[in-house]
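Sharing a structure with you now.
Every protein chain but one is kept in place in this view of the complex.
What follows is subunit A.
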Amino acid sequence: MSDVISSSFVRRDLLAERPAPVKTTGFIGLMRTRLFNSPTNILLTILGALLLWFTIVPSVKFLMVDAVWSGKDRAACLAENAGFAVGACWPYIQAKFPQLIYGFYPEAERWRVNLTLLLAAILLLPLLIPRLPAKGLNAGLFFVAFPVVAFFLLHGGGIKGFGLSWTAGLLQLFDESIVGAGQALLTSSKTSAIGPLLWVLGSLIALLGTVIHWLIFPLTWLRDYIQGTGQSVWTDFAVTAAIVCLITFVLGGGVRTGGRALASSIATFIAIAIVIKLMDLDHGGLPVVTTNLWGGLLVTLVVSVTGIVTSLPIGIALALGRRSTIPLIRIFSIAFIEFWRGVPLITVLFFATYMLPLFLPGNFTVDGLVRALIGIALFTGAYQAENVRGGLAAIPRGQSEAAAALGLSWWKTTSLIVLPQALRHVIPNLVNSFISLFKDTSLVSIVALFDLLGSLRASFADPKWSTPSTAFTGFAFAGIIYFMFCFGMSRYSLFVEHRLNAHRRN
């Protein structure tokens, strides 16, 4: 210790570095400064230790120490046979594992599920690792190509036509519904009090339908002609490929700069052709497995991944719509968001499953799983819209002003300046909704879809495995699976947040 420094002082010897006092670092330091440094902290430390003691120890005891690890049926998991109070009954999980993963998916076809999951992992993992290249191609494969391939893999079935037939079919359906509406009006005009008005309206609509019918006639004629030839899929494919390639070539800038666009569209079509050939789609494809046979983790993953991937674009569109200056778009967005947020998910699922078919025209059916998917996507979309809106509100007006002053259009300002910043602000909220969506998928079990939890509860009914601890074991297992996925999402979101917010660290 030096004496008090007088008014003038010059240091002669520089001080050497010393280690910190023992009592402030390491485990002892932690105990002294963080755990036992005040009466309140001592109390909290003791309470924490007790909490750990009463939760961790019994869990470990139930899941590991007292667990039964092997056996053929319930006899192995009964206390009188095992000789001790039995905890988790793992042979039960082992026996029911296929059912928990695949549901009632036919055993011979389960390789298709495995292949789909493998494909998803192969495409998703590189997408999640920022260092790997070709993100554009990778994203295109995962978000566009993969869902189609996954559909034909999981569901099976083939195709009878291609782009041309589909376009013609869609237009025809559209046209038929217009004509149908016109006919309905004409019929009701005979009995109604405002008959003449309805008659005029009905005639006009029917006339419109007829006009559209003749407008699309060349297309439908070509479709019927192609269907008549032996190689309908490949003829249609060739025609569609030629038309699309030509359009991209022209849009890409013609002879001068269209080469790249042409090359990439040709490459895309070649890839599509290979997929069709590989999966034999032109000859009926794989055997059809209808969605009511799907189940277990498969349904949970299909529902949650589709929900996650579709709800974010829906949410972004609705959030932008809600801030739009165009009244119609704004009112629509507000009404849509408030409606879906105001209705419980269970109601949505019930409505989609049991009431929607009553409203749709008779010849128009939508698969039960797809109906649930659409309901969940719209429901989560409305929540995501509010999350995104929070992010948009956090962006100062100056940002879009500066972009506008540089000459950027509204679309470019939104996609390059506003949204990237807004979404970064709300990553925790978005992932929060994703996680809650992942767990809410278990609600589909009330509309006769057997997700992981539904399959689990179905398996409880099996008398072969009914023991006192079966239910606890099953729920523990389901809980562990849910936790792995949700915790994974949570950690990954933290990583993304940290990486994308590099600009906020000084």
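Note that a residue touches a chain if its C-beta (ideal position, glycine included) is under 8 Å from a C-beta of that chain, and two chains touch if they have at least 3 such contacts; residues count from 1.
Just so we're on the same page, contacts and distances are computed from a predicted model.
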Missing subunit (named according to UniProt) among the choices "NADH-quinone oxidoreductase subunit C", "ATP synthase subunit K", "Amino acid ABC transporter ATP-binding protein" or "Fe-S cluster assembly protein SufD": "Amino acid ABC transporter ATP-binding protein"
Residue among A:L15, A:I129, A:A405 or A:A461 touching the omitted chain: A:A405
Residue among A:V65, A:L170, A:V288 or A:L416 that touches the chain left out of view: A:L416
Missing-chain contacts mapped onto subunit A: 396, 398-399, 401-409, 412, 416-417, 420-421, 424, 500, 502-504, 506
